[in-house]
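Note that one protein chain of the assembly has been removed; the remaining protein chains are unaltered in position.
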Amino acid sequence: MFELDLSEEQIAVRDLSRDLATRVLAGAARDAETNRRVPDEVWRQVFETGLTAPASEDHGGGGIPDTLTHLVALEGLATGDPGIAIAAMWSGGSALLVGLCGTAAQQYAYLPRLASDRQGRGGVALYEGFGRAPSEYQTRIEHLGSGTWQVAGTKVAVPFAAEADPLVLVGTDPTTGELRAALIPPDAGGVAIGPRPEHGHLGLDAVPLHTVTFDLTIGPGQLLGGPGAAAGLLVGAVGRLRLSVAAAAIGCAARSVEYAAAYANERIAFGKPLAAFQGVSFLLADAAIQIEACRLDLWRAGVRVDAGPIGGLERAVSHAVNYAGSVAASVTRDAVQVLGGHGFMRDHPVERWYRAAAALSTIDFDPTYAAFAPAL
Amino acid sequence: MFELDLSEEQIAVRDLSRDLATRVLAGAARDAETNRRVPDEVWRQVFETGLTAPASEDHGGGGIPDTLTHLVALEGLATGDPGIAIAAMWSGGSALLVGLCGTAAQQYAYLPRLASDRQGRGGVALYEGFGRAPSEYQTRIEHLGSGTWQVAGTKVAVPFAAEADPLVLVGTDPTTGELRAALIPPDAGGVAIGPRPEHGHLGLDAVPLHTVTFDLTIGPGQLLGGPGAAAGLLVGAVGRLRLSVAAAAIGCAARSVEYAAAYANERIAFGKPLAAFQGVSFLLADAAIQIEACRLDLWRAGVRVDAGPIGGLERAVSHAVNYAGSVAASVTRDAVQVLGGHGFMRDHPVERWYRAAAALSTIDFDPTYAAFAPAL
Amino acid sequence: MTVSFELSDDLVGYGREIRDWSVEAVRPYARYADVHHAAPDHWRQIVETCPVAIGTHDRRQVKRQPAFAEGKWVRDLVVTESLTYGDHWISNVIGAGIGHLVVKLMGTPEQIDKWYRPIVDNGGQTAFGLTEPQFGSDTSMVETTATRDGDTWVLNGTKMYCTYGGQADYVVVFASTDKAAGPAAIRAFVVPKGTSGFHVAKFNEDKLGIRSWTTSELLFEDCAIPVENQLGWTGGDGDGPGPAPRTRSGRSGALGALAQNKPNISATGIAMAQASLDIATDLLQEQRQSFAPHRWSLVESDLENMNAALGRARLVNFRAQWLQDLQRANKTEASVAKAYGPPTCERVIRRCMQLLGPDGASTDLLLEKWYRDVKILDIFEGSGQVQRIIVGRAVFGGADRVA
Partner (left out) sequence: MTVSFELSDDLVGYGREIRDWSVEAVRPYARYADVHHAAPDHWRQIVETCPVAIGTHDRRQVKRQPAFAEGKWVRDLVVTESLTYGDHWISNVIGAGIGHLVVKLMGTPEQIDKWYRPIVDNGGQTAFGLTEPQFGSDTSMVETTATRDGDTWVLNGTKMYCTYGGQADYVVVFASTDKAAGPAAIRAFVVPKGTSGFHVAKFNEDKLGIRSWTTSELLFEDCAIPVENQLGWTGGDGDGPGPAPRTRSGRSGALGALAQNKPNISATGIAMAQASLDIATDLLQEQRQSFAPHRWSLVESDLENMNAALGRARLVNFRAQWLQDLQRANKTEASVAKAYGPPTCERVIRRCMQLLGPDGASTDLLLEKWYRDVKILDIFEGSGQVQRIIVGRAVFGGADRVA
């Protein structure tokens, strides 16, 4: 049934996350960046939303939201700070994958702890760069026989690599070509974690990101969902994680437009508010138009994720992610432009959003979806 | 010596061509389109500029201009009508290639007639579509032995295919990989001229364009420059022809901006001239900015053509041509937009420029130079 | 309830039937309509071959459109794109115009019964006369006058670019009842075809595109109509010359009617662009071997990204009309839809021509026609610039103060 209204629950989640963003995240953004970690008190409050460890009630959590709810929550939180929002979401990736794709034993082994440990972190080793979509991942999770599996590959932008418990590694089974995931404990051998960049990561400093190389063998118990796991579940869950980055980008972009519009209403030049100049107002109108299209595209892809692994899902996700990355980078850029010299100062948050949106746009970028075009 | 001023002669050519454009071409544009042929009296006047048959004074012409002069002339004429301008230039392609690359015998055989016959037409079978640059042309001009050459291939957008005398066919010698050209008389066998589209060709109806398939053998006398021709000369001459299309596109775009700006100065909306709205004026400012960059890029490539076949020339030409095609299509589009509903009516010439610029942009298009980007 | 972008199978099937029919029955006359600036003479026979109930503007032939779970406006988006996918000329012979929508928005119950109901029940075409030679977007500049003379209003002035103006059953004409009173004194009047003093100065303009679409210039010379033809007429004090006392002025009523139609305009552009893209894709696939491999990669990316862009344009259209079906405010969303689709549709068609090379712009294909047709969509019924102004009101009106 064609329906574009969020459910009552989704609206509640949206309002709650937006409220938390305004009350808590916005004020903590600078701190999280400076200290390169989400402040404990902020983490605690985000933890309570369930985003950092979505788990069913059976496992002591508040339930696993559907994908759209997840995206709506993330967009809302990102209006406060995309860095903190994405840190929370990425940490929650472990619980999400275990809850959606794990065996019952795995769920009991991990979820109650993840759902109750306010200081715990999870993480998913997902991206490989080079424009690769999941089906092209070169990280191998391959059966060696006798219930032993070889796990080998290099992942980039791995969040909480040094502390995630467990770190979930996504790769492909070269025998079947299907997506597989492995549960890697923090003390596992054969895991080489690259150094964290000394001076930060553009706009994503609330979360530690590392390049990690894996070369280890695991037993069947560490294979997410066990040897007979249905790959389709994992395809959907990975799609959700990828779309979450797009949701954070959109939240950041939408907030930038609000902020720049408020500034343009107040700032006077040539006897009128800046907003009265179409050279300014059209930048933000274009931004609002693009965000609307972008959000609907994201929602559509999110709903498809929950509909199961139907054909074209991966490409639909890639389109949504790349369009969101491109729109958010351009919108946040224009927000700085509207504020002019003030936009370049750290007194206003638009400069942070400019950084964060650009950084988010590098995470899952594939040039086949949008080639370089000069501004003029 | 770094120098960006046109020479006095080039300035005179620019002014002359622009004057002819205003006095003669602009008024004849509709007629040329309706009758699908440049009116005789107009052709006669353009003929007198030498563009339709550039030839040295030895051969009864007014001299072969350097490439930049050629481009300046074409941009000027195209401000009157890009269709008539491009018809003249394409017709002049025969004389140009024979004069620049032909043997002395070929020059005497063809040029005096071309330079004196006001009703004559020339033409070059150059383009192949599929984004191919000249070095990638699949039309073969191959030595069969005993001074006989095989000529085979299909060309698109061949101007004056049925009447050109000679029609110059450009292809590659598969033995050497070098560019070659053949002189094809109008009665040659083995030349299959496709039908002219029944209802015209968007904005390029002043010149007949055909798809032509060649499969014939020729003697060494028909080989442009003879069997030992220096390929470098032909590379330059072909570069000039390709750039001429860009020059026509820029002339058309520049005139569109002038016309739309004048309209925006006069038309009143919401109590002010349209030009006072940045949503309108910035469209034309952007257009003017792009045209400036585009023209300099074209000039640079034109100067390189005359500097001889130095490395990267073909790619430089392709960049200039594709950027001009893209800018002109977008600028003429915006000119229609500025005129609003009036721009859509044939009472104003902007709709013709919109058509012509788009048609020109298809002639020598290669997607590697600019991928599709949505407007928002 | 949960968000779903899936149309019902019924509506999808209905759209597909119309689309297939449009390709088969409508497209063969696309070039004819362009060259002759008119639909083919036997258009009525063509319309009758449609397997589903698309209706015609001729009231005796009308068939009612079936209802779908999605609602009327969402259905109309699907129908509009499907119908015009073959070619756009069909709109001109089956479209009802928007004059009656203005009646519905601004009329009294009696006026709605008299002029709106018969059109939706039985078919017919109505026109809308707002634009004049000296203005396009700035509708406060109406110079056509309506002067009260006893029980009549007497109209004088010129209206341009009236869709169906020369053939409609009636035209809703916007005229000033008191120039000194400014825009608020602009009222709307129903002028039936054949009224004395109502002249069709030019039946159809000579246009870049959509040539078979009737775009008329209308001249009103001492054209007298009964006072009750003024929309909103109650016979009370407010019906004299001067500012209208009602909350909805003439102009905003007119613009309201336009807003409802905006996503349909975009859907028409999507139809042209999708048709171009589908034709180009087929031709390019046939020619694949002629492209160098590295270039073919780019061709494939372009084709995929154009399809994705059109897909997004559909989403914003659906969003606007879904709100409309629920009778919720959608002014901003309708403007988003109209701003978003048309300029990208232009680019898609141009890019398809470019990918096909010089032949892509010849009249042997229809892409060049659609490239001419599509340009009006970002201009009429509110240009892209006007839509940005409307969207901007929401952006700036809704903005918080800077923290």
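Each chain gets a letter, A, B and C, in the order it is written, and its residues are counted from 1.
The rule is simple: a residue touches a chain if its C-beta (ideal position, glycine included) is under 8 Å from a C-beta of that chain, and two chains touch if they have at least 3 such contacts.
From a predicted model like this one, the values you see are computed outputs, not experimental measurements.
Colleague: Considering the entire complex, write down the shown chains that touch the omitted one.
Modeller: Counted over the whole complex, the chain not pictured touches A, B, C.
Colleague: Out of B:R44, B:R300 or B:R346, which touches the unshown chain?
Modeller: Only one of B:R44, B:R300 or B:R346 touches the chain omitted from view, namely B:R300.
Colleague: Which of these touches the unseen chain: A:L4, A:V156 or A:L216?
Modeller: Here the residue in touch with the unshown chain is A:V156.
Colleague: Residue-wise, where is chain A in contact with the chain that is not depicted?
Modeller: Looking at chain A, the ones touching the missing chain are residues 127, 129-132, 136, 156-157, 197-202, 204, 209, 211, 268-271, 277, 279-280, 325, 329, 333, 336-337, 340-347, 351, 354-355, 358-359, 361-363, 365-368, 371-376.
Colleague: Where does chain B touch the missing chain, residue by residue?
Modeller: Against the left-out chain, chain B lists 1-7, 10, 26, 66, 68, 257-259, 261-266, 275, 278, 281-282, 284-289, 292-294, 296-297, 299-300, 303, 315, 319, 323, 368-371.
Colleague: Spell out the interface residues on chain C facing the chain that's missing from view.
Modeller: Residues of chain C in contact with the hidden chain: 293-295, 297-298, 300-301.
Convention: only the chains that are shown with their structure count from here on.
Colleague: Can you work out the whole-Å distance between the CA centroids of chain A and chain B?
Modeller: Chain centroid spacing, chain A to chain B, equals 51 Å.
Colleague: Counting only residues that touch at least two other chains, what does the list for chain A look like?
Modeller: As it turns out, chain A has residues touching two or more other chains at 278, 282, 286, 289, 293, 370-371.
Colleague: Can you list the chain C residues in contact with two or more other chains?
Modeller: In chain C, 298, 301, 305, 312, 339-340, 385, 388-389 touch at least two other chains.
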